[in-house]
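Sharing a structure below in structure tokens format, with a few things to ask.
Every protein chain but one is kept in place in this view of the complex.
Chain lettering (A and B) follows the sequence in which the chains are written, and residue indices restart at 1 in each chain.
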Amino acid sequence: MTPVSRRAFIRNTGGASIALWLGVSYDSYGGKTPDASLAKNFTPYILVESNGNITIYNTKPEMGQGTFQSIPALIAEEFEVSLDQVIIKQSNGEKELGNAQRAGGSSSIRNNYTDLRKIGASAREVFITAASTKWGVDVASCYAENGKVIHKQSNRKLAYADLLEEASKLELPKEPKLKDPKDFKILGKRIKRPDVALKTNGKAEFGIDAQVPGMLYASVERCPVIGGTLKSFDAGEALKIPGVEKVVETEKIMGRHHSVGVAVIANSYWTALQARKKLKIEWDTKGFETFNSVDFENRLRELAKEEGIIDKNTGAIETLNLPKENIVDAFYETPMAAHHTLEPMNCIAQVKGDQVEIWTSTQVPSSVTGNGANDLHKQIGFSPDNIKLHAKFIGGGLGRRLYIDFIIEAVNIAKQTDKPVKVIWSREDTTEFGPFRPMTFSQLKGGFSDDGKLVAFEHKVISPSYQESMRTDFDKTKVDKTMVEGIGEQAYEIPNIKTSFVRADFHIPVAAWRSVTSSTISFPHECFIDELAYKAKKDPMDFRMELLSKPSDTKRVLQKLREVSSWDKPLPKNKGRGVAQWEFFAGLCAQAVEVTYNEDRSIKVDKVYAVIDLGEVVSPDNVKNQVEGAIVMALGAAIKPGITFDKGVTMQHNFYDNPLIRINEVPEIEVHILAEGGKVKGVGEPGLPPFAPALANAIFAATGKRIRKMPFDIKSV
Amino acid sequence: MITLNVNQKSYKVDVDPNMPLLWVIRDVIGLTGTKYGCGVAQCGACVVHLDGEAVRSCVTKVSRAEGKKIVTIEGLSQHNDHPLQRAWQEIDVPQCGYCHSGQLMSAAVLLRENPNPTDKDIDAAMAGNICRCGTYLRIRKAIHLAAEMQRKGK
Partner (left out) sequence: MKQHSAMKPTNFPLKTITVMAIILSVIGIMTTAFKARVSPGGNPESSKMKRDSLASVQAFMDVYKVLMSPRCMNCHPAGEAPLQGDDSHIHIMNVQRGKDGTGLYSAKCSNCHQPTNVPGEHTPPGNPKWQLPPGDMKMVFQGKTARQLAMQIMDYNQNGHKNKEQLLEHAHDTLVKAAWNMGEGRTPPPLTHEEFVAAWNKWIETGGYAPAE
């Protein structure tokens, strides 16, 4: 993040009212923006108005992860205002707020914890200085509380709103003094989330809820065979349906994937949907129509025999020459998955001359309005200055809304009419056209020395490439680091480690899915650690702890998990307990799962204990909610069918054939937070990767059956 | 013209009688609290009350609703203070929030018919509502809390 601007800005907002804007000033073009233009266009983190309103802007779109509270909380804590007394507004990709208006990678808090506090602290110091000047007293004799500055000795008080004139003459301090955490009133406390009340009476506005006067609706027919192209279409029958205005072609772009669909524009979504069924379209599916998952998975198994490209090679694994009986190997497989955000993809676009206005749910406002090489303006041929975004609450992001393909498609439709158009993807569209989480297959090998120490560990990942799918400039001779994410970075002390990657050509768009490749790759990795523990005839927790002799976050987390899960307390015979941990870019979490093996061979998941390591915690209850949710999502990915293809077509369409976890399937979950200082880690994703391996390891403990393929059926083990 | 009674207000709508009630409520009447999730009665995001029953408006033709009392999430209470709404707020149940209009409308029927539901009753009533964020444990807890509030007349 760029440093806090040293200027506080003042502006007449009309009439007698004035407003003071405080915050980071960015220039979207990298240079210094003149103050005058800022005064016109500047969107602040904090806005204090003379009528007493205090507004704090949230630059990280709210998709359920809690940024609508946690981002303002960091500022409000230091600014000495309560969250009840501020208006929170979602930023809309305003260029002056920089290109970090993105929510992804569990980064919102871990990347901004200190910087946002500094913004609040700077603003606080400005008002304290303003008051002390006005009163003619020493700055040190004043403090701020509840949006007011107070003079200790005289107990005089002035609200921030009454100090605007004075404050506007001051510069924001560069290095403000941050509060002592023991004085925190918001951070680390249980504060009710401000968006919740909006979500209990239908008032929260998601992208799909936005209404623009004169708006039309569109539904798009896309080639069911992914990769297919449009040959021709006949809209005659569709156009006969009353309410249908137009049928147009529209291009969608996602990474290196381009496709053209046929959009029906009508006066209601229902009409558009009905008319869409009447379209007669000829697609060219040559080369794609025979693709199927069975053959592709076989291909991956074949590719496993290749050396692959080395990602990491520490020690000298090639020279060990361990005896065969000291070596364990295993092959693991995981499926593709759809995001299934409950809010289907949607976007309203309006094109007026060279201006574009967009209303949508997106994780990346900055990619919509930014001037980057892959940003929207490049794909639609408009100036980034002429793109205006209204960013709404997101009905589930999960990685899907990191991509702007659906926005590009909507703009391309809107270009062909003079009215705003709301494009809604049906649930089937949302499921069938991806992008999908890619499958990863893993070849694992572990070797022990003669005295029983784990001395060698190899993990080869065989999969399609995320980077190849989403970039146009991917170098195929290099490892796609996304696909081997985390596996070379676990804290286990193993002297010889080799990780490698074999890339499979793939024409289906693949993408980030909550916790990205860690969502699949933790499963083979942490199950295989269990296999090695079994080979070493050691308790899986003991085995891991022995690989963690030095102090590390992972060690602390596992120690805590051992304690809270009563790991060392024996379970009845038909029950089993499993453990897994995962550290990756987003953070660190470990889980212990308890299962019961029933007489009918089914598995009941009884309880999950989770320990998440954060360094610092903003909203503990929200962290628990996030981890609970990540576990539920991981449970679904572990035991419910994934995405498959036949004849080039996605075989799953809706929740009836790609089911999600329901309330009657959820185990008890107990979440523990470690916030002991140190590196600030993420919240949204780390709860996900450890679950599937911990479950499979628990099933092994209960049944003696080793599961090496996700998804697995727990109704019959 | 079809006359609909939504949240005690009368609306005259000129739509195809086969149009699902969901789209009439959202796009014609403009009450967007009721959500589209799947279109085939799988997820429960679209639940509204039709003469007190938790119907799925995505598969309910608008013609079925004529002459009946429709209540949407906007009409569940006057001041966002139905015991379930208060319990949802107390426990901070939602994450993204998209499914919760439907969750609340389903739970309201449960609580009306069974003021003291067990976990099993909650499973029976609520398994038709998908929450992709996985807030199920909190939904369960909030329903118990709302039941308690209702019993104590709070």
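The criterion applied here is as follows: contacts are C-beta pairs under 8 Å (C-beta built on N, C-alpha and C of every residue); 3 or more make two chains touch, one makes a residue touch a chain.
The structure presented is a predicted model; accordingly, all values stated were derived computationally and were not measured.
Enquirer: Just to verify: which one of A:340, A:653, A:681 or A:708 makes contact with the chain not shown?
Expert: That would be A:653, which touches the missing chain.
Enquirer: From the list B:34, B:60 or B:101, pick the residue that touches the absent chain.
Expert: Among B:34, B:60 or B:101, only B:60 touches the chain that is not shown.
Enquirer: Looking at B:5, B:77, B:114 or B:150, which makes contact with the chain not pictured?
Expert: Answering carefully, the residue with contact to the hidden chain is B:114.
Enquirer: For chain A, which residues reach the chain that was dropped from this view?
Expert: 653-654, 656-657, 659, 662-664
Enquirer: What chain B residues would touch the chain not displayed?
Expert: 40-42, 47, 53-56, 59-61, 64, 105-110, 113-114, 121, 123-129
Just so we're on the same page, only the chains that are shown with their structure count from here on.
Enquirer: Can you compute the centre-to-centre distance for chain A and chain B, using the mean CA position of each chain? Integer Å is fine.
Expert: 28
Enquirer: Which residues of chain B touch chain A in the complex?
Expert: Touching chain A from chain B are residues 15-16, 19-20, 23, 26-28, 30-40, 42-43, 45, 72-74, 76-77, 80, 84-85, 88-90, 92-101, 104, 122-123, 126-140.
Enquirer: Over in the complex, which chain A residues touch chain B? Could you list them?
Expert: By the definition above, chain A touches chain B via 62-66, 192-193, 195-206, 208-209, 211, 217, 268-271, 340-344, 393-398, 424, 426-428, 621-622, 625-626, 628-633, 654-656, 660-664, 666, 668-669.
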